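Yeah, one chain of the complex is gone here, protein chain that is, but the others are all in their spots.
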Amino acid sequence: MPITEIVFYVFSLVMVSAGVAVITVRNPVYSALFLVLAFFSSAAIWLLLEAEFLAIVLILVYVGAVMVLFLFVVMMLDINLTPLKEGFIRYLPVGIVVAVLMAAELLLVIWSKGSFDQGAFPIPPPNPVGFSNTKALGELLFTNYLLAFEAAGVILLVAIIAAIALTLRKRVGEKRQNPAMQVRVQRDERVRLVKMDPEPRQGN
Amino acid sequence: MSETLWDQLIYIVILLLKIVAVVVPLILTVAYYTYMERKVIGYMQLRRGPNRIGPAGLFQPFADVLKLLLKEIVLPANANKFLFVLAPVLSLAPAFAAWVVIPFNDWMVIADIDAGLLYLLAMSSIGVYGLIIAGWASNSKYAFLGSIRSCAQMVSYEIAMGFALVGVLILSGSLNLTEIVLAQQGGLLDWFWLPLLPLFVVYIISGLAETNRAPFDVAEGESEIVAGFHVEYAGAAFAVFFLAEYANMILISALTAILFAGGWLSPFEGLWLVGDTFLGQGSIFWFLLKTVFFMYLFLWWRATYPRYRYDQIMRLGWKVFVPITMGWVLVAAVFSVFGLVVRGS
Partner (left out) sequence: MNTTNMLLAAPEFWVLIMACVILIADLFIREERRGIIHMMAMITLVFAAIITVRGDYLSEGLRSATAFNGSFIRDPMGDVLKLFSFFILGIVYVYAKFYLRQFRMFRTDFYTLTLFALLGVMLLISANSLVTIYLGLELTSLSTYALVAFDRESKRGSEAAMKYFVLGSMASGMLLYGMSMIYGATGSMDLADISVAISNQDGDSMILVFGLVFLVVGLAFKLGVVPFHMWIPDVYEGAPAAVTLFISAIPKMAGFAMAYRLLYTGLGDLHTDWQQMLSILAVLSIVLGNLAAIAQTNIKRMLAYSTISHMGFILMGLLPGTADGFGASMYYVIVYSLMSAGAFGMIILLSARGVEAEQLDDFKGLNQRNGWYAAIMAMIMFSMAGVPVFVGFFAKWLVIKAALDAGLLWLAISAVIFSVVGAFYYLRVIKLMYFDEPLTESPIDAPVDFNAVISLNGLLMLGLGVFSGSLIAVCMSAFGA
């Protein structure tokens, strides 16, 4: 068995079990960390597919930024897990039905190709030496998908505007520092030098 | 697969040897970096620094390591044991893993991958996990405060840092570190520090903030929260954190040398007289020299500046650095489009 295949199975196994752990462990911090593990394994599998750009960006964006902030929030919240668990049992039947439906659909779609053998899903030819995945993606993004790329940028801008519009507000009686004012402060505004005669020595 | 298992095994062994060849000197450098720090800051403060163990205190780092290793690792009673132990490893691993793509000269690099710069960004961004987990798993208020501070700080400064790198890759046209260095050929004035001066400054300062070094060391701020995220750590576990922090500083210095100061290239390239000698040739010595120079800057700043206030750190990152870098990325694009900076001239 070639090494790539071993690597694939190891990482898939880690990914699937981490995915299961995300929804089954009791501690939400553990859940978040297992999600990070799942991201890592999927990045590794992407590397096997020679999609190095996607793999690295997955780590950079999801692991490095999104999950850090997520963990940040989870750690600061005092989540009481008991009520959450009650919901888990109560909604489990519905969840199972949805899961079975989804799985059935996926299987149907795959079976509609005929079977699971590699004839129906041939291995794509390996990329030529010197092929840069990153460059190819970049070229596509800035030509064929320029409009989509720009629109995605606008969506992110709107997300920023929306987040700020919904949270930035001036409350009454709020205390705020203005660094520009702090820097501009003059000595006279803070310190008053008082001329005092020396007091006569006691007991003379 | 035409290769046999045996070929693959040999390949792996060679790879491991390469890794050892990078990691062992790195650890030694960390050890002597701590010595350098104490000496440099000592002299800056009119003291002598360590001078008892060995000639001029040269064996001091080994004594320190020995001391740390012999101490007991205290596991706090209410700590999350598993994560508490895992955290130092998580912070050390990315600090070492990043060195895989660093080119020491035009052929000395473990993995010459195309998306090297992205890989570096990814590695530096996951370094924060060690800190967060350490703070949380310690189950201590000081540690948690420290980890929250450093987490917010690192996430914020990564953005400015990322944009600074975008400027570099616009001018070099590549994400590969070797090609980035080669794009800077032509002597001192052709290195990217000049056309990208604002980005260079922002990058170095963000590097300070990323590594939680003074004057951005609020994550450990002794006078406010004792020692921040590693307050509960002792002995070898603490030593690992220490190692990670210094490895990261060396990494940032090396990166600054590669991205903005021409990597292994010589500043005298093509000059009269020296241009043809050993001094004019690019070599690993130039790379090491530049790295040590930037490492020295870290220490110099620590001895010079008082600690920033936390809200001002955030303000500096978001309201000053991010706009500057965004603006200069546009300028760099103009340079590149109108051919004002020519690659590898």
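Think of it as A and B in the order they're written, each chain with its own count starting at 1.
We take it that a residue touches a chain if its C-beta (ideal position, glycine included) is under 8 Å from a C-beta of that chain, and two chains touch if they have at least 3 such contacts.
Since we're looking at a predicted model, the values are computed, not measured.
Visitor: Taking the whole complex into account, name the chains on display that the unshown chain touches.
Guide: A
Visitor: In the whole complex, not just what's shown, which of A:108, A:123, A:172 or A:185 touches the removed chain?
Guide: Result: among the candidates, A:108 touches the missing chain.
Visitor: Which candidate, A:9, A:91, A:131 or A:145, sits in contact with the chain we can't see?
Guide: Answering carefully, the residue with contact to the hidden chain is A:145.
Visitor: Sort through A:89, A:129 or A:155 and give me the one touching the missing partner chain.
Guide: Missing-chain contact among the listed residues: A:155.
Visitor: Take the complete complex as the reference. Which residues in chain A touch the chain that isn't displayed?
Guide: Residues of chain A in contact with the hidden chain: 105, 108-109, 112-113, 143-148, 151-152, 154-155, 157-159, 161-162, 165-166, 169.
As a working rule, only the chains that are shown with their structure count from here on.
Visitor: With chain centres taken as the means of their Cα atoms, state the distance from chain A to chain B in Å.
Guide: 24
Visitor: List the residues on chain A that touch chain B in their complex, please.
Guide: 2-4, 29, 33, 36, 52-53, 56-57, 59-60, 63-65, 68-69, 71-72, 75-76, 132-135, 177, 179
Visitor: List the residues on chain B that touch chain A in their complex, please.
Guide: 1, 5, 8, 83, 113-115, 118-119, 121-122, 125-126, 128-129, 132-133, 136, 144, 148, 151-152, 155, 158, 175, 311-312, 315
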